[in-house]
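So the structure is just underneath, and the comments pick up after that.
The complex appears here without one of its protein chains, the remainder shown in place.
So that you can tell them apart, the chains are marked A and B in the order they are listed, and the count of residues begins at 1 in each.
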Amino acid sequence: MKTNRSNLLTDTEFVAIIFGIIAGTGIFAMPSGVVAIAKQDAWIAVFIGALYPLYIVLMAKIISNKYPGIAIMDLSKLFFGKILGNFLNFLFAAQWIFYATTIISGASNILITYAVWFMSPQQLALVFTLLLVYGASKGLNTIAKINVFGFWVFILVLATSGVAFIKGNLLNLQPVFSVDLQSLLKAGIQTAYPYTSIEMLLILPPYLKNKDKLVKLSLITVCIVIFVYLWAIITSLVYWGPDIVPKAFWPIFFVSESIQLIVISNFKFILIILWPIIYYRTLLNNYYASVTIMNNIAGGSYKVWCIVLSPIVLFPSLHYQNEVARRNLLDHVVPWITVFLIIYVTLIAVMVLIKGKANCPLQDVNTHIAPTEGE
Amino acid sequence: MKNTVNFREKVKKNLANTLGNNCEFDENKQQVNDVASMDEPLNELKESQQQFVNMLHFAQSLVTFTKKIVSVLKKGQSVGKSSELGQEYKKLVAQSITSSPLLLADIQITIDSLIANLGATASVKVKRFYIGKGSTALTAAVVYIENLAKKDIIDHSVLTPLMLKVNENLGTVKKISEYLCSKYIVSSDTSIETDFCKVVEAVKAGKTVLLLEKVPDFIIINTSGGGSYRAISDPVNETAIQGSREGFVENLDINISMLLRMVKDENLTVENFTVGKRSDTRLSLVYIKDIADVDVLAILRKRIAAVTIDFVTAASMVIQLIEDKDYSPFPRAFTTERPDRVTANIMEGKIAILLDGSPTVLTVPAVLWEFFYAVEDYYDNVVMGSVLRLLRMAAALVVVVLSSLYLTLVKFSSELIPVDFIVPIVRSRSGIPLTPFLEILVLGVIVEFLREGGLRLPSKIAQTISIVGGIIIGDAVVQAKIVSPTTLLTVGITVVSSFLIPSQQMSWCLRGLGFIFLIMANFMGLFGISASLIFLLIHLFSLNSFGVPYFTFYGADFKDTFIRGPLNKMRKRPEIIPNNDPIRQNKNSS
Partner (left out) sequence: MSEKYRIYLIIVLVIGFFIFITPESITVPAEKIDIITGLGIDMIQNEQGENKIQSSISVYNFTAGADSEKSSASKSVVRVSIADTLLDARERRQLSSNRKFVSSFEKVAIIGENLAKNGLNSTIDFFFYNPFSSDSAWVVVCKGQALDILQQEVKGYPDSARYIDGLIEQLQNDNFFSSEYNILHMYSGIGAEGKCVVLPYIEMVDNVLTVTGMALFKKDKMVRKIDIPEARIMNMLREKKGNGILTLQKDFKHYTSSYIQTQKKISCSKSGDKYNFTINLELKTEVMNNTLFKDMEKHDSIIAEYEQALQQQVEYMCQEFIKKMQTDYKIDCLELGEIACAKYGRGTGVDWNEIVCNSDIKVNVKVKVERFGRGRYTIQ
């Protein structure tokens, strides 16, 4: 009998990877922006922002009905020809690279503020990049396991903010549904940024063990993400109230910090060791996505691409000046990226619907599936 | 060649003249076929003819062999004993004995070539004697290696009956070897061998060979087990309070017999190999055929066959040669000296590797969690077993992380120290000249010195060392203000925690990791610990042990990793080890 260990992703691993790339780092800073606009009804805005990932899942369903187990890069090459398709894929990869640089910078900022104030952002970015190259070169199996581990660490870190329900005041959430719709919509758009990166589920179909469960697993992931965001916003609100939450840069940590245990008077201690693991996991997913797409476009060895892309990720991340500048840049750039993605994915779905599988067989396209074990 | 052919033609003509037209010489099969029934003398002639043909065959192969040697030597290469030509040479030697009636005519020649092949001339013993009486007495000789063969068996089972009890005329017996084996040799393990190479191997293994003059067979009697071996006793390094007290010994057969006693399943399979070009050490794979995974077995066999080394004396040498070649300090095979642990592992689908001369047995594939299971885990009840297991894992974490955490707190992040502790820490640290990093390093080195020293000394002195080292030096180093008391406490807790880890290799590996964490923490503070943790996780997640992932923590194995579930709930074998038979009790018995 064959070994029951296969090289493809199991259901748990798939959910963990998609969850890892969505609910990575945006969640820490998100409540402050959203609560500033929508006050005590900020948690409703989470549902509005969730429309975007649900839309992507719908597109994925349309695509996978006709072309199950095929990554979106190959489809774009198929429908748009090699040059245009590869150009679109390149833009797609550029998105992941951009996010990777912003995450490195954001992680450096928060770590330098809380833990390693004696190090420079350049050193931190170097360390992250080295770890990235090492982790990505080990292949998808290792990345999947890191994601599952990171998922549990994330849940643990988030659960510590549950202290809000003991010490907080539910009055802070009231009056419910009293904020006007315009503010809610504006806040909803603010929550859309933490939901981006769900497009990774369009890259992963070749590696999935149960390819027919793609849509179901994605929906489960989106539900978990919504719940986690709700938890984040509600605990911050309940503990601090709608007036104080916008004052903190990272409200979630602000809640967990205030746990006062008897001996460990500073709970930050444990959190500071666990945060980099969560950041790293998201970073690794972004980097893996970009390496996979570039490998698909240009061929070659997967490991070489891991090394080649690292300076491209490293150098921009050194040039974000401070946290405020970074957030401003994101506020300006992310809507454009989102618009591009919506157009890209919708186009492909439309082409799938129009042309159908019978007219466009996949043999002409060079489908390059990267190895799952780092060789 | 030409002469041989002419010679053959002449013989054929001669034979035809002698026998008339009643028999044919079959060129293809190189033997004489019966056309009609013959008398006995004709049979004898046929046998001689057969032997002659064998000799011709031998001459032919000798010529080809010489040609090959010459061509190799012309190219400038050397001919080694282990190369292809060397193997062919051995076969030729074997063939020479069996194909030459001239050689067999004098038993001394056989004995000489046997001794030449054995090599250890000093301890090879030969006993010549006669079987039977009268003029038809057979000359026989018994060859064995002293201290490998049990001499009393030779005396009682072979020499006594053959020398004293044979009262018949053996000249008329057709198949003399079988006849002797079934009638006179009083031994429960005899075999008849025609391949000379196998005879040499058997004598090297301690068996005795009985040579008979003019007979092309060899009788092998199993007399191995001579000489003295260490008796089965308490395994020194793994003691159990409730379990059995048996431990493996150096003799491979005794070890296998211990396993066989515990597992009486007919599917228990033993595969034999030899490793080591000069030591020819025997290696056995023991597994249960319908549980163990075929792929892992295939990988194992391939890797064992690929081992090229001159000698192996311990199982841990073997594992270094066959394990996955990624540079990882983590042990990928589980070593133990206890048969009950090996049995438990075989039952899960693992494969045991036993080496002759080594009391430690390896089981592969191994996963990380196994190194935290103590001997008695399954003998205790659920609650106690689970608590102890969690304790061990906490100890492992302490070993890796505690020193670096302490260093970080004292050196970089003083704000994070709990308020109630800061005053005693600062008070104890004032006046210490060394930096915290050097303090921990110095203490760590002293501890390692003590540990190594305690291993090498005889046990009585080792006890003194631990008292002198631990208490006196520890106290003195604080009084002399070289290290602070809190540092000493931290390093002491780390050392004590490292005692909890049941496996020595894992303990060493974790201590090394702790050292790496310390260096990273020295440069990067808390982030250094996180970065090292991330690096460690990536490394662990990507490790494989013979094709099986080394570290997983999700799936249905939860019952047996962090806690120890009740025995009657463990119906399925652990999923992480690939196996053919997931339900434990589901044995397809015939």
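One rule holds for everything that comes next: a contact is a pair of C-beta atoms (placed from the backbone, for glycine too) under 8 Å apart; a residue touches a chain by one contact, two chains touch by 3 or more.
These numbers were taken from a predicted model, which means no experiment stands behind them.
Asker: Taking the entire complex into account, which one of A:L185, A:I244, A:I312 or A:I342 touches the absent chain?
Answerer: Result: among the candidates, A:I244 touches the missing chain.
Asker: One chain isn't shown here. Among A:I44, A:L126, A:L274 or A:L347, which residue touches it?
Answerer: Reading the full complex, the residue touching the unseen chain is A:L126.
Asker: Touch as defined at the start, partner being the missing chain; which of B:D280, B:E415, B:E452 or B:D475 qualifies?
Answerer: Selected residue, touching the omitted chain: B:E415.
Asker: Looking at the full complex, which residue from B:L42, B:A205 or B:V426 touches the chain that isn't shown here?
Answerer: Once the missing chain is taken into account, the touching residue is B:V426.
Asker: Residue-wise, where is chain A in contact with the chain that is not depicted?
Answerer: 39-40, 113-114, 118-119, 122-123, 126-127, 130, 169, 171-172, 174-175, 178, 240-244, 247, 257-258, 260, 265-266, 268
Asker: In terms of residues, what is the contact footprint of the unshown chain on chain B?
Answerer: Counting over the whole complex, chain B touches the hidden chain at residues 409-412, 414-417, 419, 422-423, 425-427, 429-432, 435-436, 523-524.
Operating definition for what follows: only the chains that are shown with their structure count from here on.
Asker: For chain A versus chain B, what separation do you get between their C-alpha means, in angstrom?
Answerer: It comes to 50 Å between the two C-alpha centres.
Asker: Within their complex, state which residues of chain B touch chain A.
Answerer: Within the complex, chain B touches chain A at residues 293-296, 412-413, 415-416, 418-420, 524-527, 529-531, 533-535, 537-538, 541-542, 547-549, 551-554, 575, 578, 580.
Asker: Which bits of chain A are touching chain B when the two form their complex?
Answerer: Listed in rising order, the residues are 1-5, 12, 111, 115-116, 118-119, 123-124, 127, 131, 134-135, 138-139, 141-142, 145-146, 148-149, 263-266, 268-269, 272-277, 280, 374.
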